[in-house]
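Provided herewith is a single structure, encoded as structure tokens, for subsequent inquiry.
Only one protein chain is missing from this complex, and each of the others stays in its spot.
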Amino acid sequence: MDVSVIVDNFPFLIVQGLLGLGGFVGGTLRLAIPAIVLGFALGVVLGVARLARARWVRGPATAYIELFRGVPLVMVIFWMWFVLPQLLQRPIPEYSVALAAFVIFEAAYFAEIVRAGIQSVPRGQVEAATAVGLTRAQSLRLVVLPQAIRSMIPSLVTQMIVLFKDTSLASIIGYVDLTKAAQIVNNREIRPFELYLFIAVVYWLCTYAMSLVARRFERTPA
Amino acid sequence: MTRVSWLLLGALLTVATAAPAFGETTLEKLNRTGALTIGTRTGSPPFAFVNKQNEWVGFAIDLVEQAVKPALERKIGKPLKVEKKESTPPTRIPLLSSNAVDLIAGTMTHTRTRAESVDFSITYFVTGAQFLVKKGSPLKSIQDIAGKRIATQQGATNARILRERVPTAQLREFPDQPAAFQALVQGQVDAYTNDGIQLAGLQAKAPNPNDWEIVGDFYSYEPYGFAMRKNESDFRHLVDVGLMEAIESGKYFELYDKWFGPKGEVPYPLSPENRRFLQLQVVPR
Partner (left out) sequence: MNDQFEWSVLWSGQSGQWLLSGLLTTLRLSALAWVLAAILGVAAGALRTAPVRPLRILATAYVEFFRNVPLLVWMFFWYFGVPPLLPRPAQDWLFAHGAEFWAAVCALGVYHGARMSEVIRSGIRAIPRTQLEAAVATGLTTLQAYRLVILPIALRLIVPPATSESLNLLKNSSVALTISVAELTFQTRQIETYTARAIEALTAGTLIYLGLCVSIATVMGWVERRVAIPGLIAPGR
């Protein structure tokens, strides 16, 4: 065990790898935070669309979800990276490719969680909402979603944590996140144990903070 | 819904294959953008790696900056800047074909199979595969590896040769060098094989370099070249001219000394044969 490799490379690992400030395009947080927000927003839309009555809404939403749940994220990143420049006729920065890939991919998973949450709300609730004169949209917004979101918090947080850690896959297109930064240092210093242990601790701290925040939400009744 | 998913994927594939090719040649692109984009490694010292100061440097990068770039600048008549992107064995050929990079400058061996998909410059470095073992190991060369567990690097050409020549060797392929080395340290494998120069780099960086030795003659021939998109002979010619001029003027050997000399990142003296080989590649003006 030799901690000097961590001490010497601490700025590179944290400032470049975790935050994304420095000479390389990268940063775990810089990618994960927008990806979580946008992915969840798209996921709610898709999850609700999948339960819609109209076939032309339900069909495409279902196809989207099944398609993206069916392919590994690495493949989605790689495809976007290769296909997008051909479609748009110009090179696309790694950051945009990575963000787009994560939002598109993770939305499919968020959508399934949202769907399960909505389905766990007893139907009597919708019927009651309709009976008191709410429209479908109102009953969804005011009655179903608030209850659904509460019951799906654990799965939702798990998925956010997954997304947070999945950002390490962006390294395949040369995005220097925390994992990639550790690999770069490791290739130079050959200190796998110290480096991987260190990034495990950093990931753990970030994600544990996420679970703690989530637990507070779970306790507060919606 | 299954059918819809398949249709979507089919559409995606069609788009990918039917999208119009970029109409521009590489030289036209350089002229328009003023930038040469290279795909290179972040973890292959001393060819291309991120150093302690977190700068992206190396022998291959220096060759591009100091040999290839001047030749290209002379031709298009304006200064170029070199932009670097990471390329790895699975991504380097798609990177070229999608126009994301113009030149692969890493540790790519020029092979006939690869030359069906991309074009190569003249050879800028020659090495061959050997074995890294614990000092005193009975394993001394490719003759001794039958039935042994051998670590290799994924995407390298050596695994293929071993599989053909010693089918009984048990290969374990790792995506990166540190993982393969760790497997060797723990005794999960009996030897790690890669290009001799890569092993030398690894040994030099290992916590206890004297515990390890590099054994065996080269059992493969690994000439490194810069890769480019196919069928752009004017661009390839300029890359070659840049390298030839650097060999002719001695610039190449200066850079070699900087990275592989006694004080370099990985000391690795240039053999007289290899020096001669490099010089023989230089065709007359």
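Chains here go by letter, A and B, matching the order in which they are written, and residues are numbered from 1 within each.
The working rule: a contact is a pair of C-beta atoms (placed from the backbone, for glycine too) under 8 Å apart; a residue touches a chain by one contact, two chains touch by 3 or more.
Since we're looking at a predicted model, the values are computed, not measured.
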Candidate in contact with the missing chain, chosen from B:70, B:94, B:223 or B:264: B:94
Residue of B:182, B:198 or B:220 touching the missing chain in the full complex: B:182
Contacts of subunit B with the absent chain, listed as residue ranges: 1-2, 5-6, 9, 13, 16-19, 21-22, 89-91, 93-94, 97-98, 111, 113-114, 116-118, 149, 151, 154-157, 159-160, 172-175, 179, 182-183, 186-188, 229-230
Residues of subunit A in contact with the chain not shown: 51, 53, 58, 66-67, 69-75, 78-79, 82, 109, 112-113, 115-124, 126, 144, 151-155, 157-158, 161-162, 165, 168, 179, 192-193, 196, 199-200, 203-204, 207-208, 211
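Keep in mind that, in the parts below, only the chains that are shown with their structure count from here on.
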Of all residues in subunit A, those that touch subunit B in their complex: 2, 8, 12, 16, 22-24, 59-60, 62-64, 66-67, 70, 78-79, 81-83, 85-87, 89, 91, 94, 172-174, 176, 180, 183-192
Sites on subunit B touched by subunit A in the complex: 1-2, 4-5, 7-9, 12, 15-16, 19-20, 22, 37, 42-45, 49-52, 54-56, 85-88, 90-91, 94, 98-100, 176-179, 181-182, 202, 205-207
